[in-house]
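Okay, structure first, notes after.
In this view, the complex is presented without one of its protein chains, the others remaining in place.
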Amino acid sequence: MRKAVQSHATEFALIAVIAVISLFLSFATDRFFTLGNAFDLLNTSSVNIIFAVGLLVVLIAGGIDISFAVAASVVQYVAALMLGWIGGGGWISGLLIAGALGVLLGAINAFLILKFRIISIVATIATFNIYFGLLMFFTRGVSIYNLPDWLTSRVILFEHEMADGSWIEITLPVLVMLICVVATWVFITRTTTGRQLYAFGDNPEGARRFGINIGAMQFIAFGWLGLMAGIGGLIQAHYAQEVVPNALYGRELDVLAAVVLGGARLGGGKGSVLGCVLGVLLISITQNGLNLAGVSPYAFKMIVGAIILAAITLSNTSIEKLLPFMRHEEGRK
Amino acid sequence: MTGRESAKSGQKPLLSLRNINMTFGGVRALKDVSFDVLPGEVHCLAGENGSGKSTLIKIITGVYRPQDGAVIEFDSQTYSHMSPVTAQNSGIQVIWQDLALFPEMTVAENIAFQTLLGRWPRFVNYNAMREKAVKALARLGVTLDVDRPLKDYAIAQRQIVAIARALVGEAKLVFMDEPTASLTQSETDHLLDIVRTLSASGVAVVFVSHRLAEVLEISSRLTVLRDGALVGAYSTDGMTQSRITELMTGKTFDQTVRASDVGASPVVLEVEELSLPGQFEDISLTVRRGETLGITGLLGAGRTELALSLFGMLKPRSGSIKLEGKPVHFSSNRDAIAAGIAYLSEDRLSLGLIQPQSIADNLVIASLDKITVSGLLSDTRKRDLVAQWIADLGVKIGLQTDAISTLSGGNQQRIAIAKWLATDPRLLILDAPTVDVGARAGIFDIVAKLAETGLAIILISDEVPEVYFNADRVLHMAKGRIVNQFLPADCSLAEIEAAVYA
Partner (left out) sequence: MTTILNRIKVALGPDMAGPGFALIAVLVIFSLASPQFFSWATFGSVAFQLPELGLLTLAMLLPVLTGGLNLAITFTANLAGLTVAWVLQQNGGADAGPFAFLLGSVLGVGVGALSGVVMGLVIAYTRAHPILVSLSMMIFLRGLGEFLTRGGDVSGFPAFLQPLGHGSILGFPVPLLVFIGCVLIWHLLLTRMKLGFNTYMIGSNIEAARYSGVNTRKVLVLVYTLSGAMCAIAGIIMLARFNSVRVGHGESYLLITVLACFLGGVNPFGGFGRVIPVAVALVVLQLLSSGLNILGANQHLATAVWGILLITVMILRFAAGHFQSLKRKKG
């Protein structure tokens, strides 16, 4: 147990914080600690979690991507138009189109980074402006409301009325989110390519000397994020039942904050799917709880920002200082 | 130049290189080099920094591709160039100087790293990796928790992980690039034992080290490179350290003890019973004007920590430091610099100098007050100050605004010394100041001249000859304490070496 706590310090810290906040909120509000609310939370967090696990892969490989959220907007819009051309389509064709478009936009980033040695933050800030500027220019900021019926109608996979009259629901976004989370987990922890990504992010020069294909690593990492951005974009359109070109603008930094809160490191080689999901959930739980507790919605973000700032400050003053038993005796002598 | 002394046994070489040429941006890094390694031997590749050793290793392991015409024969196969994958698959393994390990990954993953390679994704078999790792570690007689991330382990254990990784790959030939550079003596001894074990089990080891004593102790043959060209291959029977130095540099060095008596000069630094538990204990010493005090001892003896305490970067727990009779307390190295203490870091590349920045800026960084006129930095003053020091220390540079990384190691070290001299120090602490054998003499000429001007100098080195020939007095530190004092004028080099390496 102690070993598990040591090697997953961030995840355990997050679970502890979530537990404390939940406990507090369950006393402060009567609605928070219900299954119905828990499933609501999952439904509303799905899109962010899909984005987050995608971004995690890029961070592990030592890169950063600012453009994925506006890329998701581009995918939404183009996919909606393409679905119109092919006469409506369905979930399978929709996901295929959105995924392929996302991978394509991610591959553009990888191409710039690899071919012209532009570092990822510069390249993706440029593509962020290009994707968003062109999207707004060509759409003139006009939203699409007449989406195919299959896309806008809620798909409830499981529902059950609780004794207290509240409903628990598992909707399609949750299922897609779970698939993305599991797929990412299998990919980065259970396949050789995933481990190569970790190695590449941890020590690029070492990875190169072992003959790991650097170019392939960039395309895989940014392609995976592109795939997740595409899927997330489509799911967001489904959830919102409309396509608004600037709906996801600004989401990139919120997701980045959540992923890093979950223990991923800017610079590569570190981060876990569990931590990443917990990072997103911590933020949603706090917002949801504050909402139920009747705190002004304008105060949410302030409190969330303060929590992230405190978390980052504390995690860098090292958990070891706060919890001395976690220190490794055999470390440096 | 001595010709090739071919292997007497007449054995067929395991590795044989011919016509190796390599050019980087117009500079010829390797000129027509040949190199042979026999099966199961311990072979040393010697040469100064920049002589082409690392480039040669990178060609053999497929990281670089040599120019056309190269012939690489390994294990009866002929190649025109290698790739990392072919090299590993045919049994060539390298333990890089920087180890090329992955600190965030587990020990097992690091050791069985090869099983993670390959173009197409496969599922990872963690149990098989663990087994391989444990087996490889057992061959080295070591047990580590293979599920821990590597970053939890200290440098000596990481070194062992790197060796274990080489063994997993069914190595026939293992390169070790400066494997002892950051090890303590007992760790080094253990490593040399491992090298002998490997050699006895039929694995050829090519050892790259600048520590000549080790080279002579461990290897049976020696290949020397100088300026990218082959000097020759030799048997280590009857070879001496000074002969190897001669081959590496092409110069003969004639060293004499410089020790002089400064017993009458006023005391600059007086340290009494200084302690920092875990690092050093009960240190008392004095340094006089114009005196060079040598401090030697093995890695981990607490030498650098003592120096950092004198320089205000570590806080001693107890004891006192007096500078020209007055007690001083430093809360940071800025206080120490203001009081007249300068410290030349042992790590020139990452702590001593700011590599991407210009020569001029590196030189003035610690003495900005001198180039400040009414609150603003003056470019003219800066240029003049830099020009003066460059002339004084005989540094060869292009433009003052060139990045310091464009200079050779020896010239960089001169700039680093000038940076500290520009602060008008009373005491200069030199922590392992030599860069390579050829530049050593030049640096110590400067140090001797500085001592003549009355500067008090503390010279720290783990190479006993360095302090023996350049200091007036030598203190021997072991396990954080001063255990002995030697006067080079009154004793032999062998006496001190015997005491230090005992």
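A and B label the chains in the order they appear, each numbered from 1.
One rule holds in what follows: a contact is a pair of C-beta atoms (placed from the backbone, for glycine too) under 8 Å apart; a residue touches a chain by one contact, two chains touch by 3 or more.
Please read all numbers here as calculations on a predicted model, not as lab measurements.
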Option from B:Leu14, B:Leu116, B:Ile337 or B:Val500 whose C-beta touches the chain left out: B:Ile337
Contact with the hidden chain (one of A:Val17, A:Leu41, A:Leu104 or A:Ile121): A:Ile121
Full-complex contact with the absent chain, from B:Pro13, B:Gly47, B:Gly352 or B:Pro488: B:Gly352
For chain B, residues in touch with the removed chain: 23, 25-26, 313, 332-334, 337, 343, 345, 350-357, 361, 365-366, 368, 372, 375-377, 419, 423
Chain A residues that touch the omitted chain in the full complex: 64, 66, 112, 116-119, 121-123, 125-137, 141, 250, 253-254, 256-257, 260, 266-267, 296, 298-306, 308-309, 312-313, 315-317
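Definition applied: only the chains that are shown with their structure count from here on.
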For chain A paired with chain B, centre-to-centre distance based on mean C-alpha positions, whole Å: 45
Chain B contact footprint on chain A (complex, rising order): 3, 7, 189-196, 198-199, 202-203, 205-213, 216, 269-270, 328, 330-333
Chain B to chain A touching residues, read off their complex: 61-63, 83-85, 88, 94, 96, 98-105, 109, 113-124, 147-149, 152-155, 300
